[in-house]
Every structure is written in structure tokens, then in C-alpha cells.
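Here's a structure for you.
Here the complex is missing one protein chain, while the rest keep their positions.
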Amino acid sequence: MSQATDLSWHQNIDENGSQPPLSLQDVHVSYRTRKGSVQAVRGVTLDLKAGESLALIGESGSGKTTLGLGIVRLLVETAEVSPGKIIYRRDGRELDVLSLADGPLREFRWRDCAMVFQSALNAFNPVLKVWDQVWDTAKAHRWNNREEVRERFLDLLRFVQLDPARVIDSYAHELSGGMRQRTLIAISLLLDPQILILDEPTTALDILTQRTIIDLLRRLKEDLHFTMLFISHDLAIAAELADRVATMYAGQVVELGPVEDIFYRPRHPYSLGLIRAVPTVTGGFEELSSIPGSPPDLINLPAGCKFHPRCPYASERCSNEEPQLERVGDNHFAACWHTDAVEEDIERNGLRVRRST
Amino acid sequence: MAPIIELRNVTKYFGSGRDQVTAVDSISLDIEPGEIVCLVGESGCGKSTTGRMVVGLLPPSEGQILYQGQDISAMDKADYQQYRRAVQIIHQDPYASLNPTQTVRQMIAAPLLRHQAQRSSGSANGSGRRERRRDVERRAAELLEIVDLTPVAEFLDKYPHQLSGGQRQRVSVARALTVEPKFIVADEAVSMVDVSIRVSLLNMLSRLKDEFDVTFLFITHDLALAKYFAWEGRITVMYLGRIVEEGPTPRLITDSRHPYTQALLGAVPEADPELAKKKVHLELRSAEIPSLLNLPTGCTFHPRCPYIVEGECDTAVPLLEHISDGGSVACPVRKSEPSLIV
């Protein structure tokens, strides 16, 4: 494979800039259904800082994908984002994403905030060759210099370590899963967006392919300092790629902090539960434990802390009062009444319990 | 003890003529009663095809599958029926493995009612429909309790779409248990279930092994899960239809010999930032999996393998050879070299 091309045209944004490029303020998303309103996202406040990669971690029904789609406004019609505010900043201008008209919104999705979807095959038009699709995209954004577009796209394909000659005139179904995912990442970089949102970027890929995608994303992060938002159910993605991690449960961020804090000093019982539930290959032989119960019904959420029916530390207070994110360390926040108990548990029993064999 | 399941040079072709692919290429595998064997590999390696052949859902193209020493293709009707019930499968997708038109009660009752006559239950004969149904009802409740779907009454009348992924998998297990199987093929049984619930499912399966003497063939792409579930058993690694390495789990995880196993172990993303940073990755020569329609000659891994010996790896198909540390490896070049991974 050829040496990775360096994408010299990529505009590195000023990392010392004071304001984060993306701010979510108390964002709520609900879906209307026959049975009632599904509270998918319930008040998420979050800043995505310039050059950082943030991982949104959660299981099915945690609201992570809804939140990601909400940021680029690709939610289905039955979804409603309200209340809440999504602010996007670039070069001193501020955009209120939720009030963008159709035209500016399309620009926003490609030039500012590009999303790479979970199902790479569905993202392609099956009757168009890769290049035709890229050219259509470029034209739609009034970039009509065919040579220039082609040059840029070839650069990008080389960057994602694909053989440009092979990919550019192929149909999506002719590419393997890993190649498709890499092509998709290349296309999403075409208009040099400032932020990249990746929804389950490695799910459904084979292990060796996952590794190549992870390595590629790491290069985007470390060499080009892309601002990235990962959405995944897979803790390993966060551990491999994130600077900061936000754990989501029942539509809220329940813990937020630097990756080491979340993985080695978790303060929310749900984060700890996840860590204790996931085995490692090269670590020791650990005892695993799962979190009892099932995710909550998003139409009839429990009162108080939404995690309390499954929480080993739950007390009377948890079933009545809902905790908010509070500081538990430098840049580390958790929404739990019993962060002390979690800390104590880890001190007493260790983070992961070694199994004696 | 005699193996409960034995595969002898089993091969499976799909399609014919130019489109013929060899999904499974002459694999042999013995599974002793009470043993846990994990079949690990990426998509297209033939692990699911192998699982379905073991259950009898697919006939092998060549070779034999033996249940308790008897070739299943040569069994008489009674023996085949016994085998058929003794070997069950748990599918991967909890959304596809349950009939959406049936309640949990119907799903579990159907096999119970059908096989009630054959079971040696004293109350079954002459006691009438009502009695028999009560029997079935009692048994269904017991089974749901075994798979931890309690309170039972809450689940009996539910339809699949009213259950979570984890609960559905439990129903699948309960349904398989209706016929008192001796052997269960768990085909990626937990990979589509939320992380927080996987472990309890795995633990439930482990408990079945101890309490009901069920032997498991656990098929997965996830080495970390295989390591957890089969720590006291064996892992068999498949690549493009062939077994490339097998051995006791601790040896295979900590001292793998086949370059493909090492590549997998090195590539698995770790849910631990320090481990993720420290981990050694085996650099492959190519990221692409060869097409099953056009398999490489010799060792099928040679176009990707960093340890390739030209003239050897690309000509001769390597045989599985025993190694002194336990298990066997199909790589004459690296079989005695200690692993760099881990």
C-alpha cells in the first residue's frame, strides 16, 4: 500500500480558539408514536471542542444515534427537537443549526459537519459509480472544476489507503465492506468539513477490517486533528480513539470526562457496569458481570434517576430525585447521587475482578 | 469418552460450476461430552456453515458428521429423530429467530406437545388432554424460570416484539431446551445483544452446561467473548473454510502460533485505553480478504501473511500439526515460534 498522502489542503482550525465549534444546549428529541411520545433524548448539554474526538457511548435506546442524527438534522419526520439549541461556530460566525433553511442546511452537512453512517452500503446510490456520486455531490455544492474535484478525491482515496484506480469507477456493491466504509469516509471529507460524526463506524465489520478503519480514524485524529464525534455501543471504539467519553443512558449524558477517567475512574454505576461487562483479549482473565434488568421503556420512564431500577447502589433518593451532571474531578462529571459508593467499590474490589484459575 | 459430535473431513460446497464456492474445506473436529468448544473466525470463514451442518440443517457435501459415534447420514429413522432433538441451535439474530406471530407460550408449547408422547412422563398416558396441557404449562413455566425469564406469568403471553433482544435470546434457549438437548450450537448467540446483558446470557449458558450436561459449540467472531466463555475449553480458529489453529483457550490466547490468529488477537479493539495503546498489531501485507470464488493456492492466508516463505506457503496446503504446548497449528513456518502478540 502506498504511503499515506498528506492532505495539505485541509484547513486546520485554530485549536486555541476560545469557543468550541459545536455546542449542544439542553437538547431534547422526542418521537411521536401511536402509543405516546418516545423521549429519546432528554436534555443533553455538551461541547465538542476543536480538534478533540468525543465518543458517545451507550446501548440501544440510549439516544446516542438520535442525538447524532439530530445534530445534522436527519431525523425522521415524527421526531421533534424541542426544547434545545444546537450552535455551530466557524471562523467567528455562529449558526443556529435547528433554524437553518434547506439550502444552508445542505451546505452545513457537507462543509461543516459531515456524518458517516453505520450502514455503508445504504449510503451509496446502487446505480451510480463512486466517481459519479462524488462529482454529483461536488456539483451540488457549486464546485464545478472537474479536474480539481477528481484530484482532491484521488488524494482522499490514497489517504484512506485505497487504490484510487480501482475504487473510483466501481459501484458500491463491488467493494468489500471495509473498502466501502473507507470510501464513505473519503467522500465525507471531500468538502473539508470541520467536524466528522461517525455512527458506529466499525460495527458489522470483521475484526481485521475494523482495525484498518480504527487506524485510519486515528490518523485523521492525530495527524490532521479532525474534530470527531463517535457514536458507538462499543466501549473499545472509545478506548481506542476518544479523548473524551460521554456515557449516555435513557436519553441523557450520565457521565462525561477524559477517556482515562471514564475507563479507570468511572463514577457513574452505569459506566462501571459497562466496563465490568466487557471482556478484553489481552488483559488478564477477568470475572465479568452484567447489569441486571433491561433498558427502560422510553415512553414510561421511571421516576428519579432513570438507572435506579438496575443500579446496585440505588437508594430511596434515587427513585425520587433525578441527579444532574456534577463535577467529580477535573473535567469529569457524573450524574449520580452515589458517586462515593462507586469510588469505594472500585477501591475495594478493583475495577475489573481478576478470576483465579 | 467417545466424542458426542465428530466431524471427519467435512466439506461443504455451495453453488455449482463456475460459481461454486468451498465454504468449508475438509475440516475435522471432535467434541467430547461436557466440553466447550469455540469456533472463531471472520465472516465467510465457514463457521456458521459448520454449525448448521452439525445441527443437520445442511448436509455436508463430503465427509461425515457423527453423533455419539454414528454417522448421521446413515442413521435409521428412530436414531435420526433422537439425534435431531439432541442437537439444537441458538441463532444470532434475536429479531429473526422467533416467529413474530406467536406468543412465548405457543412457541414453547408446540415442541412440548409434539414430543410429549415420546417422553417418559408417567402422567402422559390415559390422563386426558386437560392433564397433558397442564403438564405442558408447568414445564413451560419451569423452562422460562431456567432461562431467568421471571416472573414467568409476565412473559408467557408476550409476542417477540414486546421483548428486548436479551429476553428473546432467552426464549430461544428455553425453546431449545424443550427437547432436552445434549448438544447446543450457539451461533453468535450473544453478539446482537446489548453489552450489559451479554454476560448474564453467557453465564446462563454456562449454567446449562453444568446443570443439564449440555455440550456447547460456541460460534463467534469475538475473541474476547470466546476467551471468557471457553476459558476451560478449546478455541478453534477458522479462515476461509479451513481450521488454521486450535488449542486450549489459555494457550491460544496467550501463545498463539498461526499468523492469522495473531493478526486477529492483535486487531481486536480493546475496551481499555492503556491496553489499546500498548497492544502489538501484526502488520498484514494486504487488508483484503480473498474471494471464496478465487481462493489463493497453498495456504489461503499467504497473500496477507507477513511471514510468507515463497515457494512453500503458496504451493502446499499446510496440515494441522500437533504442537507440544497443546492443540495444533496449520503453519509449518511459525508453529514453534512464540507469539509476539500479548
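The letters A and B name the chains in turn, as written, and every chain counts its residues from 1.
As a working rule, a residue touches a chain if its C-beta (ideal position, glycine included) is under 8 Å from a C-beta of that chain, and two chains touch if they have at least 3 such contacts.
The working rule: contacts and distances are computed from a predicted model.
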{"item": "Hidden subunit of the complex - UniProt protein name among \"Aspartate carbamoyltransferase\", \"ABC transporter permease\", \"Putative secreted hydrolase\" or \"Molybdopterin synthase catalytic subunit\"", "value": "\"ABC transporter permease\""}
{"item": "Visible chains in contact with the missing one", "value": "B"}
{"item": "Candidate in contact with the missing chain, chosen from B:81, B:291 or B:315", "value": "B:81"}
{"item": "Residue among B:10, B:65 or B:89 that touches the chain left out of view", "value": "B:89"}
{"item": "Listed residues B:69, B:100, B:128 or B:311, member touching the removed chain", "value": "B:100"}
{"item": "Selected from B:162, B:315 or B:336 as touching the chain missing from the view", "value": "B:162"}
{"item": "Contacts of chain B with the absent chain, listed as residue ranges", "value": "52, 55-57, 81, 84-85, 87-89, 91-93, 96-103, 105-106, 109-111, 113-115, 130, 133, 136, 157, 159, 161-162, 172, 175-176, 178-179"}
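Methods note: only the chains that are shown with their structure count from here on.
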{"item": "For the chain B and chain A complex, residues of the former touching the latter", "value": "42-43, 164-167, 194-203, 221, 223-225, 227-228, 231, 250, 253, 263-273, 275-276, 279, 281, 284, 287-289, 341-342"}
{"item": "Chain B partner contacts - residues on chain A that touch it in the complex", "value": "1, 59-60, 161, 176, 178-179, 202, 206-212, 214, 233-240, 259-260, 263-264, 273-275, 277-283, 285-286, 288-292, 294-295, 355, 357"}
